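Note sheet for the following structure.
Note that one protein chain of the assembly has been removed; the remaining protein chains are unaltered in position.
By letter and in written order, the chains are A, B and C; residue numbering begins at 1 in each of them.
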Amino acid sequence: MTSKLCSLTEAVATHVRDGDTVILEGFTHLIPFAAAHEIIRQGRRDLTLVRLTPDLIYDQMIAAGCCRKLVFSWAGNPGVGSLHAFRRAVEQGIPSPIVIEEYSHFALAMRLFAGASGLPFMPLRSLRGSDLPGVNPSISTVTCPFTGEALDAVPALRADVALLHVQRADTDGNAQVWGLTGAQKESAFAADRVIITAEEIVPSSVVRADPNRTLVPGSKVSAVCVARHGAHPSYAQGYYDRDAAFYDAWDEISRDHDRLRAWLDAWVHGVPDRDAYMRLLGEERVQQLAAEPAFAAPVNYGRYA
Amino acid sequence: MTSKLCSLTEAVATHVRDGDTVILEGFTHLIPFAAAHEIIRQGRRDLTLVRLTPDLIYDQMIAAGCCRKLVFSWAGNPGVGSLHAFRRAVEQGIPSPIVIEEYSHFALAMRLFAGASGLPFMPLRSLRGSDLPGVNPSISTVTCPFTGEALDAVPALRADVALLHVQRADTDGNAQVWGLTGAQKESAFAADRVIITAEEIVPSSVVRADPNRTLVPGSKVSAVCVARHGAHPSYAQGYYDRDAAFYDAWDEISRDHDRLRAWLDAWVHGVPDRDAYMRLLGEERVQQLAAEPAFAAPVNYGRYA
Amino acid sequence: MTPCSRDELMIVTAARALADRQRVFVGIGLPNVACNLARRLHAPDLELVYESGVVGARPERLPASIGDPTLVSGAASVCSLPEVFLYYLQGGLIDVGFLGAAQIDRYGNLNTTVIGPYDAPKVRLPGSGGACDIALLARQTIVIARQTPRLLVERVEFVTSPGHDRRPGKLRSGSLGSGSLGSDLDPCGGRPGSDLDPCVERFPASSSMQGSRSDPGTAQRSRSDPYGAGPQLLITDLAVYGFEGAPAELTVRSLHPGVTREEVAARIPWAIRLQDDLPVTPGPSDRDLAVLRQVRGAVVGSG
Partner (left out) sequence: MTPCSRDELMIVTAARALADRQRVFVGIGLPNVACNLARRLHAPDLELVYESGVVGARPERLPASIGDPTLVSGAASVCSLPEVFLYYLQGGLIDVGFLGAAQIDRYGNLNTTVIGPYDAPKVRLPGSGGACDIALLARQTIVIARQTPRLLVERVEFVTSPGHDRRPGKLRSGSLGSGSLGSDLDPCGGRPGSDLDPCVERFPASSSMQGSRSDPGTAQRSRSDPYGAGPQLLITDLAVYGFEGAPAELTVRSLHPGVTREEVAARIPWAIRLQDDLPVTPGPSDRDLAVLRQVRGAVVGSG
């Protein structure tokens, strides 16, 4: 099979276009910061950004001016407080106004699920009595043909491109994760193009010896890129811990638009790639975030020849 | 936590009742034959049996007179031909007539999915133009509230009890599988009670060191039982191969009702449990079915303390 | 007794509201602290379920967020986010949903979305996350929040997670483009369930967690209530509140040690009737506090 391995610079240049609907998923875990920084560096504009938790990753992209519309369900700095760039855009239109479309987690996850599943909608039992449907005309209702019960309904969401970070992948693009998987799989299948960034590229035999861990097969992947520490300040289970100190620090950095821009200049525009970003972060921090190993018990798949 | 470990005899006596709706899932893989044989031994009657592929397991239960109604989507002997006991019941009412309710695989899987998910129905794009909806009044249609498109719809299926075979479990009932998982997870969550049979009972630390492999957590499980070779003549990935010779032999055994009953007398009623069944099968066959080991590459979850 | 802060009192009281062997859906922030404390105090088999997909977590440190890697290592199961919402929450397996709130009103409606008009917000809050889903789908809901002067209002400006008065969502009936069924908010009594199939949607009458017990005396929500059960308890750093009447409204159940009736009344912006003989919330034991401090000491951030 032809290798799909390329640089992240090339992958973003080829597959992410101005005006695209883009999903960078990873629920708390494996948030694809390296991919987001490359999109910022390449100056993409007018993106519709989809993510359950915008987190620092979209706060940075909003401040950088990539975002025209945000589709989300919880926009906070987890364990810390507000996302200040998000708030500035919504409350004051800085750096530019953005359109928001919001859901509950369950409802947005069901939009992705429907998009991945070739369904035009998904029914769900939520949102009833909430004011969310009143401010989001994309939420409707449907009647069960068996019980006559009215349920809420959300439309399928399809994206142009999904960018996902994983622990390991092979050069065919077969990508594997463990720990929290969030809505990564639904995001991959709800998108026309998929870019994978991986902590490690491993031989296909490693991936194929444990096919239950595969998030998405290479045939559904457009490009696979190495990005060691590609989720920092988020984490990669078994590789490194979440950088809680950075999440705290972001509260200060992001309170002022100019200070945030200066941070982007230094940490995004000022570095060519993730390796350079990590050198800037420094070896000491890398060591602090390393996790003590704890291996899963081996499992035998057997050889049937 | 209180141990849920008990004998399969006790588990079936406590949790499977005459007239119950019962799911014994496992798509080709991990078919819970040991559990089915215990249900036959205890003489349960009037069961509504749900399974995508009735396979030999329900052929045996139908011949034994356990079944009042069969809900299914493909009733054949895979790679061999007909299920003769199923056909005798449907074509000639032997040993007694059964009610059948049939779907496509996708449609029945969606019934289980809806049942697991607390939804009254699931929409799907299938069955249109097929005669199946004409002979199954449980299939209906629903209109997408966004596109106006008519889709097919199937109602949720809830069962009284699901019986599932797994590779390993702990005494809390946390159950793990690898290889094909079929509709096992949906079956577990679509049932009020869950009985797990396992190739091995392992320490909780083994299960909890690899939580992504968990099919169903112990809190959703009513009883967990050891049943080594509990899936024979089906297989357990990494433990033993499918006994294709037995699937072939079944074609002969099952062509005649009396011969089939004699088989049940010898192999089900004539043995107290799975260990005795396997002794009857003989060490040579067990050796033939053993798989050459092929271990998955280790994964590191890390310790975060 | 060890002296303790009102914050500590709040968290210990919240932890005590959880019985062992319940399955609890744990919200971000204070609920995360309270649930982890309960597990280390009186409820070792409390099953912690996180919207991040973790079931049966046994974290070695206090998780800094609901997606902390310490939740994964040693958990009973990790599943996808759609699965945890579909199979656990909507599947009816959650005994208790444990939520935080920025604003809560007389009828238990929660606002975590916006202060001021939605389209021109004064303060934009994070939004629902799983809160609306939990409020509607857990058998019971407990809310924990610091009682700032802004916490309690007579009517929330935005209903993120519905409470007891079941008012239809604002704007909904007149909303744009939500289709011909958009204004059909009430469950249409409609046709009775199909009697063609014995296995059509027969939901379990109670949690299927083996041996689980629920708080005696608290209303169990039934599957037929599409608006959810509304919160049963609100625990703040001043008092414990319940909800009573029809529609159920906020009542004070107990005052924390050292908190006066006047202090509480001053933080409630409507004329609330306080019982004359309000009990005092039992304070934490030395062990409660020792464990809480050990748990909280290990973490950066507010939990």
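Following the convention adopted for this analysis, a residue touches a chain if its C-beta (ideal position, glycine included) is under 8 Å from a C-beta of that chain, and two chains touch if they have at least 3 such contacts.
Since we're looking at a predicted model, the values are computed, not measured.
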Field: Given B:Q42, B:T147 or B:S205, the one touching the chain that is not displayed
entry: B:T147
Field: Of A:Y58, A:F106, A:Y277 or A:Y301, the one touching the omitted chain in the full complex
entry: A:Y301
Residue among B:L5, B:L52, B:V194 or B:A209 touching the omitted chain: B:L52
Message: Using the document's contact rule, name the residues of chain B that touch the chain not shown here.
response: 27-29, 52-53, 72-76, 78-80, 82-83, 86-87, 90-91, 102-107, 109-110, 112-113, 124-135, 137-143, 146-150, 179-186, 235, 237, 241-242, 244-245, 247-248, 291, 294
Sites on chain A contacted by the missing partner chain, in the whole complex: 1-2, 4, 21, 48, 50, 71, 101, 114-120, 137-138, 145-146, 155-159, 172, 174, 185, 189, 192-193, 207-209, 211-212, 214, 216-222, 301-305
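Throughout what follows, only the chains that are shown with their structure count from here on.
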Message: Measuring centre to centre with CA averages, how many angstrom lie between chain A and chain B?
response: 37
Statement: Distance between the CA centroids of chain A and chain C (whole Å) is 27
- prompt: Among the residues of chain C, which ones contact at least 2 other chains?
  reply: 54, 68-69, 72-73, 78-79, 90, 137, 178-179, 181, 194, 200-201
- line: By the touch definition above, chain A meets two or more other chains at residues 124-125, 140-143, 146-147, 149, 178-179, 181, 237, 241, 291, 294
